[in-house]
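Only one protein chain is missing from this complex, and each of the others stays in its spot.
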Amino acid sequence: MELFHDYLDQGIIKLSKKVTEPTTLQDPCNVVRSGGLAAKNRHVAEMLSEDFRPMDNQGNYNYCCGGGGGAIPMGGEMRKQRMKCGKIKAEQIRATGAKIVLVPCHNCIDQIRDLNKEYDLGIKAVHFKEIIAHNMIVPEHMIPKEEDEEEKA
Amino acid sequence: MDVLALAEGPLLWISLGVFAVGLVTRAALFLVESREKDKIFWQHFKWKWVLATMAKWLVPANRTVAKDPVFCALAYAFHFCLIVAPIWCLPHIIYWETSRLAWSFTALPDGLADWMTLAVLAIAVYLLIRRLSSPDLRYLSTASDYVLLVITALPFLTAYLSVHQSLGTGNLLGDNMQLIHILTGELMLVVVPFTKLSHAVLFFFSRAATAVEFGRREYSI
Partner (left out) sequence: MEPSTRSKAIMEFLKPRVGARVKSWLEICTKCGQCADTCHFYLAADRDPKMIPAAKVKYLSEIIRRKGEVDDEFIQKAYDCIYHECNMCRRCTQFCPFGINIADMIALTRALLFSQGVCPEALRSAIKNYHETGNQMGVSEEDWLDTLTWCEEEMESEIVGLKIPVDKVGAEIMYTINAREAKFYPQDIQEVAKIMHVAGASWTVPSKRGWDDTNLSMFVGDLKTSRTLVENTFARATELGAKKVAITE
């Protein structure tokens, strides 16, 4: 994550376009509360989006998605409680009106995708890398014949 | 020796001693034990995080204040009055002046000390009502939470009653209010090191420990 931040920030990677749909951002606890990367996390999200809408409590004081502390890998036994306690995150997301939720964490993303189904949020949860890989400018010499491959995004 | 002399003399010194030695011991034990068992705390120790957290919490400059301003305002006022009033009220200073130590320092104006005492009492009542009326706090609270609140409030109640002779004279309570005040004050001093009231010093250690823990992750709480 930090690496992506630096690449984007220093212009090593350039974007051909930003995400136009409204986005919001999850603050995964391993990145933010335990990783100390709240500001960079947000900065990446802002660099990637045209219409970034922060959640309530964005940053170090954000709520956990409900999938932390081993809740996702615990599997079935935890599922019910996981959906229930995720209600707070679901409401936070809904309140932003975002259509894309940027989630730089594997654990959170599974949880937020489940929440999307459970609470009908009508959102898409994506990793930073997904967006960067799709929207970045690939230098000419690296592009094979079918040039518009990248444009699908 | 009559009871009042006993309470004013030896008992007071004993309870002050228990209070002071007790708190210093708590602090020392914390340091010793954490050196042994909480190595991580010392490995990452930085004054920067400790000072930052104290700056946020010794004055109301933290997120909890924003979350619950009423409770926090009252809680800060409670602690402020609770510490300041007994140290700088005139009767206590007179006691020190006439004691062997012959300490003397400027007192709070009487009126102010009175108001502070009333504030402590009013807030104690608020805390009690809050504890009784909230299902959360009822669930969390044990008997000691109620008892300690009463123990903390009693010296202030009796101080007020004794200074103003509110209960008049010629009755058992009214005549002995000063004695009761001294005894309840001593009781409070004695229980501090052994109960949750030890947060008087452990507040600093606990906050410091957690601030270092979070500071290790590069931000201050």
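Each chain carries a letter (A and B) given by its place in the written order, and its residues are counted from 1.
Basically, a contact is a pair of C-beta atoms (placed from the backbone, for glycine too) under 8 Å apart; a residue touches a chain by one contact, two chains touch by 3 or more.
Small disclaimer: the values here were computed from a predicted structure and weren't measured.
In the complete complex, the residue from B:53, B:117 or B:178 that touches the missing chain is B:53. Contact between subunit B and the unshown chain involves residues 29-34, 36-38, 41, 53, 57, 63-64, 67-68, 71, 75, 131, 134-142, 145, 195-196, 198-199, 202-203, 205-207, 209-211, 213-214, 221. For subunit A, the residues in touch with the chain missing from this view are 1-4, 7, 12-13, 28-29, 31, 33-34, 60-64, 66-71, 73-78, 81, 84-89, 104-106, 127-130, 132-133, 136, 138-139, 141-144, 149-150.
Just so it is clear, only the chains that are shown with their structure count from here on.
Averaged C-alpha coordinates put the centre of subunit A at 47 Å from the centre of subunit B. Residues of subunit B that touch subunit A in their complex: 63, 214, 217-219.
For subunit A in complex with subunit B, the residues that touch the partner chain are 33-36, 38, 60-61.
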